[in-house]
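This report refers to the structure that appears directly beneath it.
Partial view: only certain chains, each at its native spot in the assembly.
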Amino acid sequence: MKINHKRKVRKTALPPGTLIFTGEQKMDQVEIHLIDYDSDSIHEKELKDIEKAFPFKDLPTVTWVNVNGLHDVTLIEKLGKYYTIHPLILEDILSVNQRPKMEDSGNILFIVLKMLRYQESTESVESEQVSLILGKNFLFTFQEKPGDVFEPVRDRLRQHKGRIRTLGPDYLAYALIDAIVDNYFLVLEKMGDRIEALEERLVQNPTDDILQTLHRLKREMIYLRKSVWPLRELLSGLERSESSLIQQSTGVYLRDVYDHTIQIIDTIESYRDIISGMLDTYLSSVSNKMNEVMKVLTIISTIFIPLTFIAGIYGMNFVYMPELSWKWSYPLVWLLMIGVGSIMVVFFRKKKWL
Amino acid sequence: MKINHKRKVRKTALPPGTLIFTGEQKMDQVEIHLIDYDSDSIHEKELKDIEKAFPFKDLPTVTWVNVNGLHDVTLIEKLGKYYTIHPLILEDILSVNQRPKMEDSGNILFIVLKMLRYQESTESVESEQVSLILGKNFLFTFQEKPGDVFEPVRDRLRQHKGRIRTLGPDYLAYALIDAIVDNYFLVLEKMGDRIEALEERLVQNPTDDILQTLHRLKREMIYLRKSVWPLRELLSGLERSESSLIQQSTGVYLRDVYDHTIQIIDTIESYRDIISGMLDTYLSSVSNKMNEVMKVLTIISTIFIPLTFIAGIYGMNFVYMPELSWKWSYPLVWLLMIGVGSIMVVFFRKKKWL
């Protein structure tokens, strides 16, 4: 989950609205999937060519065209021309580091947001840009690569579940956004699990790699926050939008997703607080452990240094040292040393240093 | 008081408005309690079936139906159908991790908030979601499990205390919210007691578990804050609401609860500041204690090392060491060692290190 700052670089010298794909190509062939439905019927097919989708423009049915893969610039160009989409919007679709935003250009609504998925294998969050173009009776969606969180929505369409088939493309757009936002909860749940797992290890054995993981988690939280905050604005903008493309009945659903994003933001803020607290705990327990080590070691030294001094005394070679020739002085010195040692141990114990 | 991030997970693939209880089932049987009253009479009964409550809809009296337990989805569905409540609101009642909020859908007002109770046994705060549906002459309340803070309100209804029986369901809703908010003060009082108790222990004997407790308290404060901040918005929204369901005379009471939530927020912020200060004090007193230990130990070492050196000198086996055969050299060396030791003790004392 690196912050990709390479976005604009390759096209810096070009006029605005120039279509160049700025991401990393993640698939060979662009896949175009079309679903055309009304409350009575549903057609679904894979298109070889974007032109195949154009005849649906004038049908009264709702048409959803999903495009996987953004490297085919001419496809986007043709689409833009046929549906009269502003070049800057086309450019935004191809620039894969957009901040979530919504743009209303009268005939269409353009929405761009981030689809997040938790990658079990690498224990990291994967981000993919999803753009939506909502028209009078069509919805285009653009993804960077195959695989998405929209399958349940497709199933509801196919099985005529809920009211989705009876409502317009704005409700479909809502359903897709809702699927994406619902998936954020899943990602947060995984994050929460990792935080909890870390927390236990933190108390038991604070190691260096915990610190690394904590910092990585913190950074992922910053990234998540960056994705969700503008999403909130986007949704409240959609809800209050006066565009004729959004039916009034969809407003209450948008408000519902909006509430979910606020819940997500709340959770992210909580996690940030918790991670900060864990960083403090880590530092304090590392330092506690170190202090404990130093204390025990120093105590051992401190006990033996005076004893060594006593031994040193009777190692002196003075001719006139009466004690040396006394019969009981050796055992007495032992007693003395044991006494001094014991007193120190008692003293340390009393001071609660041991 | 864990942050439950499991909320949406089980229903991720379902259309919005699908009714699925997302919490943990905390009771076997749903309990339905009905109180029907006007200023003259009051009826109270346990219902087996939610349909039993429906005839009250058209009576001029105020009807309060309290539902304990949210796992009976069909009950909620029937209710929704009979009283024409939007499915998204029904979904919110069943999703037990709602952020406190208010929704005005014309014929009813939907309010969801958190009831907090301090659990003496576990020294923790327990949170339960309470939803209110306020209609023209009825009020529905939904709780996750039996046991609540509404008993005093029920007593006031039964004993015709205050003006509660003469006023509409909006005043009843206010009374219940007030009871919940009043209970926050109790929770805060318990928290305050724990903070004070900790504070004394902190100064006397900073141990590792104090740190743990401080961090737990801090986290509970974060949770409390998360519950109360949106409550404030909710109440100011209710007060300024133009809904015909809220009588004008209730406005002044809502303002009163609103003031209480502000007081609660103030107290929470104060506690947070105090806990932060205690964390600082903890760290500083741990480090002070450690430093004291190290200082005393190092001083002992420092005194004996030079003395041991002196002893070492006269332990050397040189043939030509005139001092060795002098008569008074042994006592003189003793004097020297006592002198050096005393000078060092004096020096340390003067420097205030001892």
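As written, the chain order gives the labels A and B, with residue 1 at the start of each chain.
Simple rule for what comes next: contacts are C-beta pairs under 8 Å (C-beta built on N, C-alpha and C of every residue); 3 or more make two chains touch, one makes a residue touch a chain.
Predicted model, so just to flag it, every value in this text is computed and none were measured.
K.L.:
All chains share one sequence and 2 are in place; how many are there in total?
P.N.:
5
One rule holds for everything that comes next: only the chains that are shown with their structure count from here on.
K.L.:
Through what angle, between 0 and 180°, must chain A be rotated so its C-alpha atoms fit those of chain B, rounded to a multiple of 5?
P.N.:
70
K.L.:
Averaging only over C-alpha atoms, locate the centres of chain A and chain B and give their separation in whole Å.
P.N.:
From the centre of chain A to the centre of chain B is 27 Å.
K.L.:
Provide the residue numbers of chain A that touch chain B in the complex, in ascending order.
P.N.:
My answer: residues 151-152, 155-156, 161-164, 175, 178-179, 182-183, 185-186, 188-189, 192, 203, 252-253, 256, 259-260, 262-263, 266-267, 270-271, 273-274, 277, 280-281, 284, 287-288, 291, 294-295, 298-299, 301-302, 305-306, 308-309, 312-313, 315-321, 351, 353.
K.L.:
Quick one: which bits of chain B touch chain A in the complex? Just the residue numbers, please.
P.N.:
Residues 3, 5-9, 12-18, 86, 88, 97-99, 101, 105, 208, 211-212, 215, 218-219, 222-223, 226, 279, 283, 286-287, 290, 293-294, 297-298, 300-301, 304-305, 307-308, 311-312, 314-317, 321, 323-330, 333 of chain B touch chain A in their complex.
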